[in-house]
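The structure that follows is given in the form of C-alpha cells.
Missing here is one protein chain; the remaining ones are kept as they sit in the complex.
Chains here go by letter, A, B and C, matching the order in which they are written, and residues are numbered from 1 within each.
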Amino acid sequence: MDVGLFAQYVMNGLMLGMMYALVAVGFTLFFGVLDIINFSHGDVLTVGAFTGLATYLGLSKIGITWAPAQVVIVLLVATTCMAALGAVIARYLVLPLKAAPALNTLLLTLMLGTVLHEAIRLFYPLGANPQRFPPLLPTTAYSFGNFTLRVDSVMLLLAGLAVIVGIHLVINKTKLGLAIRAVAQDEETAKTMGINFTLIVLVTFAIGSGLAAFAGILHGLYYSEINFAMGLLLGVIGFSSAIVGGLGNIYGAIIGGFLFAALQTIGVLAMPFASAYKDVFAFGVIILIMAWRPTGLISEKISERV
Amino acid sequence: MSKARAVFAVLLPGIGSAVAVTVYVILLLAVESQAAIAALLVAGVIVVLAAARFGGMARIGRSFAERENAMNLVIVLAVLAVTGFFYEDHFVLLLMATVIIYVIACLGLNLQFGYAGTLNFAGAAFFGVGCYTAAVLTKHTAMPHLLILVAGGVMAAVIGSLLILPVLRTRSHYSAVVTIAFALLFKIFLEVNDTLGGPQGLPVDGMNVLGWEFNDNIEIGEDFEVAFYVNYIVVGLIVLALAFTFVRRLERSWVGLNLDALRLDETAAACFGLNITRWKITAFTLGNFLTGVAGALYAMMLGFIAPTNFTFGDSLILVSIILLGGIGNPWGLVVATTILIILPEKLQVIQEYRFLLFGAMVILILLFRPEGLLPRPLRTYLPGWQPK
Amino acid sequence: MTAIRFRHVAVFAAALALGLSSAAVDAKPKVKVGFIGPLSGGTSSNGIGGRNSADLAVRLRNADAKAKYEYELIVLDDECKPNIGVLAATKLGANKDVIAAATHYCSAVAITTVDVYHKFGLPIIVWGAVLPDITYGNNYKEVHRVNGTMINQNETAAKFMTGLGYKTWAIIHDTTDYGKGHNKYFSKFVTENGGKILGTFGVTSDQQDFSAELTKIKSLNPQVIYFGGLTPIGVRIRAQMEKLGLKAQLEGTSGIVSDTFLKGSGPLAEGVLAFREGAPTEKLPGGKFFLEQYNKQGYSDPPEAYGAFAFTAMTLILDTIEAVGPDRKKVRDALNNVRGANAADSITGKVDFDDNGQNTIAVITKYVAQDGKWTVWEDSEYAKGLRKLKGM
Partner (left out) sequence: MTGAADGLLVSRDLSKRFGGLVAVDSLDMAVRPQEILGLIGPNGSGKTTFFNVVTGIYPTSGGVVEFDGKDITDFSPQAVYRAGIARTFQRSRLSLSLSVFDNVMVGNHMRLDQGLWFNLVARKDFKRQFEENFERARDLVKVFDPPLADRMFEAVGTFPMIDRRRIEICRALISRPKLLLLDEPSAGMTHDETKELMDDLLEIKGRLEDLTIIIIEHEMGVIERITDTCVVLNFGQKICEGPYQEVAEDKLVQEAYLGIQ
C-alpha cells in the first residue's frame, strides 16, 4: 500500500482514537472517584454537541460571524453547560444511589442516556434529522499523493492532545488532582484527611462531562454533521476503551481509545471485502480481551476485604 | 363443609381482584378515546393505591400464597376471557400475544439477573437468535414447528456459551460490558451479513402444527371468524405456563438457594462449597434458552424479523421490565410487561415519547422504589407448608 | 393457502358491505382510509411531506359538497423499518373500517408489507417506494403504485452520465433492498453504456464514519461516486468526501432528492446530481394547483419530492370509493381496472396501471443541486456550461 494512503489511514485512526480517548477518560474518572459507570456519558456528549450547534445558530442570529470567536464561544458554552449537567447528574441521580448495588447505578445512567437523546429527538427542532455542523475552522487542504491533510483536522488533533495533556496535569500536578486521586484511592481515608468528598465527586463529574462536550464539538467539526443517536455507539466504544484500558486508570483509557480506533481501521484493511464488519471485529476483540484480562490491560487493583 | 368455606374465604379476594382486573383490562383495550383511556388509567392507579393502603393487597397476596395453583388457574382463565372478548380484533390480540412472549423472555433474564445476579444486557440479542433460528429453520428445513421453538432456545443457549468464559472471568461492570459489546456486535453483524437478510430482515413462515395453519384466521360456520393471533396466544400461554413453573420450582429448590447465595456474596458462598462456575453457567444457559424459545415463537407470529427488532434499546427495555416488576419476582414480570407493552400502544399520545417515559420511569423507580412494583417475597420451598 | 385466505377476505368484505349499506341511510356515512410513511427517523421529512399531501387530498374531498362520504385519514408511522412497517400494515389491514390506503416511502418496508395487505385484502397504492419487486415481485391484486420504479431511474441515470463523458465509477450503497436494488440496476445499465465500475461498497444505514471506505475509493480514483441510499448517510458521505479531499462527482438516487439533504450538506451539496421518476412538482400538469392548495392549508413542512404522488394516490383512492362504494374488494378491482381507456387523470399526469398495478409513466427527471435547490438539469447553469461538474 502506498505511503500516502497509509498516512491517510493513520490520520483517520488518530482522529477516531482521539474522540474515543476523550470519552474513555470521562468514564474512567467517574469510576475512579465513585466506582460506578456513568453510561449517560455518551449522550451527554450528544447534548453537548447540540448545545454547541444551538449556540452557533444563536451567535449567527445576533451577528457574531467571526469564526474564531464563534469556535471559542461555542466551546465555552457547550463545555460549561455540560459540566453543570454532569454535576447535576452526580448530585441528584448518582450519589443518592451510592449505597445501592453498582448495577442499579449502571442501569439508571443507561436510562438517563435514553432520556437525554430521546429528548433531543423529540424537542430539538427537526431533532430526528441529521443536523449540519458548520465548518468553523479553516478548511484549506494540502495533498501529498493520496494523503490529504486538512488544517482543521490537524487543529482538532492538536486541540484533543492539548486537552488530554491538560487533564494529565490537573490530575497529577494540582491540589484538586491530589484530592481526586485521594478519593479514588480510598474514600474513608480521604474524608479523614478533610477532603470534601461530595464536592470532589461533583467536580470530577463536571470535568468528565465537560470533556464529553468537547469531544462532541470535535465530532461535529470533524464530520460536519451531528445527530441525536451519535452518542450511544461513541459511549459504548468509549466505555469499552476505558474497560479495556483498566477502569480508573487514565492512561489505560487513552490507550484503550486509540487501540479501539486502531482495531476498526485494521478491521477495514484486513478485511477489504467486508469493511462493514469492522465494528463486529472490534467488539469481538474487546470481548476476547475481557476474557484474557478480566480487569483490563492495565489491571485495576482489586482488594477484597474479607 | 366449613373447610370449604374457609378455603373460599381465602380465595375470594384473589378471585375478586382477578375478575376486576380482567374487566378493567377489557375496558382499557376496548375504549379508543384518549381521554377515556387516560381516565381509566388514573382510576386504576387510585384503586390500586387505595387497596394497598387498606390492606387489600395483603389479602390478595394471601390468596396467591396459600392457594397458588387455584389462583394460577384463575389467571389463565382471565387471559382466555380477554382473548375471547376480542376474538376478532387482530391488533389487541397481537398486543396480548406480544405481552405473553415478552414475559417468557423476561423469565429467562430473571434467572440470570434476578437470581444469579449476572446482568445480561444482550437480552434482545438472544431473543433475536431465537427469531433468526426460526426464520432459517422454517425456510430451509421441514423440522416440526414445535421443535423449532426448542431449537431456538438451544441455539440461543449455544451462542450464549460463547460469552460464558468472559462473563465468568469478569465481575459486575466488566461482565456488563461483555454483554453490551455482544448486544451491539450482534445487531451490526445481522446488518452487514447478507445471508441472514442484512438490514432488510427475513420473512418467517407462520407456525403450522399437524397441518393447522396458525397464520390463517379461524373460521367457524359461515361468517364467524376468529383472528389468527388466538393460535399464538394459546401456544404462548402453554409455553409460558411451562416456563413459569420451571422458574418457580427452580427458585424453590436448593438450586434457587445456591443462585441467591452466590449473587449476594460469592466469597462466602465459595467458603461453603458452592461451585460458583457451575451455577453461573446453569443460570446463564437456562436463561438464554428461555429467551430464545420466546424469540422463535415471536418470529413465527410476526412473520417478519429485521435487525431493528434487536437493538441495544430493546435489551434495555427487557431489563427495565425486570426492574420495574421487582427483581426476582415472576408475577412482577407479568405486571410490568403488561404495562410497558400495552400502555404506549393504547395511549397513542405517549406512543412517540415511550422510550423517554420508560427511561424516566425506571430512573424514578431506582431512586424511590428499587425493590420494584411487586417486591420479591422470601423463599417458600413448599407452598402452604408449615413446620410441625 | 392463498385460496383459503381469499375466502376469508370475501366473507368479511361481504359482511362489511351489509353493515355499511344499512348505515348508508343517514346523510354522510364516515369512511376510513389509511396512510403509512416514515414519520420519524432520518427520512421523516419525506414521510411528513407525503402525510400532509395525503391529508390535503382528504381535506379537499371533505370540503366538496358533492362527495358521497365523509373521510377520515388514519395515519401510521413505519419509521422506515421493515418490522415496524409490518406492524403498522397489520394494524390497518386488521381494521375492517379502513377501505384502502396510500403506503410507504421506503422500499425496504414496502417490499415486506405487501404480503400483509394481500393477506387482509386491503387495497393499497404505494406513493414513494421505487423497488421494482414491490409490484413486479408478486401478483397481488391489492398492490398498486403511482410512482415509477428504480429501473427507469437508473437507466436514465446511466445513459445521462456516460453521455456527459464520465468513464469510471465507485458505488456506495446501503445494504437494504433499496440500496442493493439501485446497485444492481445502475451497475447493469452503466456497464452496458460503456462505464467502468472500480469498486462497490455496502454500508449499513446507520453508519457514522465512512473514512475507511472513502479512503479506499480515493485510491481507486474514480470520476464519479454513485450513492444508492437515503438522505441521512448521503449527508455524511458528502461531508466526509470533502474531508478526505475526494474530487470525484457525487451522483445520488431519488433517495437524496430531499430538502433535508440540501440543509444537511449546506454548500457542499452544490453540484450533486440525483435522479427521480416523475416530473418536478411545479412542472406537473396539476402541480401549480397542488402547491397552491398545499400552502393554503399552511402545513409547517414542505411536500418534498414525493408529496405529489401521495396526493395522487390518495385522490385516486377517494375517487374509486366514491365510484364503487366503501368495499375493499370492489375498490381493489376498480383500481386494477384503472388502465388503458380508463386511465385516470391526476396532477402527476395520467395514471395507467399495468397487470402488476404498476403505473407505466416513465418520465424521469435529472436534478442538480444548485444554490441550495434541487434544480432540473436542463434549466441549470451546469447544463448551460456556466458551472462545471466535478471529476472531469
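FYI, a contact is a pair of C-beta atoms (placed from the backbone, for glycine too) under 8 Å apart; a residue touches a chain by one contact, two chains touch by 3 or more.
Keep in mind that this is a model prediction, so the values were computed, not measured.
From the set B:37, B:157, B:269 or B:299, the residue in touch with the chain omitted from the display is B:269, counting the whole complex. Which of B:76, B:261 or B:360 touches the hidden chain is settled by the complete complex: it is B:261.
Only one of the listed residues, B:10, B:158, B:234 or B:250, touches the absent chain: B:250.
Taking the whole complex into account, chain B touches the unshown chain at residues 246, 249-250, 253-255, 257-258, 260-261, 264-265, 267-275, 282, 378-382, 385, 387.
Basically, only the chains that are shown with their structure count from here on.
Touch-path distance (fewest steps) from chain B to chain C is 1. A comparison of the A-B and A-C interfaces places the larger number of contacting C-beta pairs at A-B.
Chain centres were defined as the mean of their Cα atoms; on that basis the chain farthest from chain B turns out to be C. The centroid of the Cα atoms in chain A and the matching centroid in chain C are 39 Å apart. Residue positions 40, 175, 202, 204 of chain C are each in touch with at least two other chains. Multi-chain contact residues of chain B (touching two or more other chains) are listed as 188, 191-192, 352. Residues 2, 5, 8-9, 12, 15-16, 121, 126, 128-132, 134, 139, 141, 143, 146, 148, 150, 153, 222-225, 227, 229-230, 233, 264-265, 268, 272, 275-276, 278 of chain A are the ones touching chain C in the complex. Those residues of chain B lying in contact with chain C across their complex are 89-91, 94, 188, 191-192, 194, 198-201, 203, 213, 215-217, 219, 222-223, 225, 227, 302-306, 308-309, 352. The part of chain B that touches chain A in the complex is made up of residues 119, 163, 165-166, 169-174, 176-178, 180-182, 184-185, 188-189, 191-192, 267, 312-313, 316, 319-320, 323, 352-353, 355-356, 358-360, 362-363, 366-367, 370.
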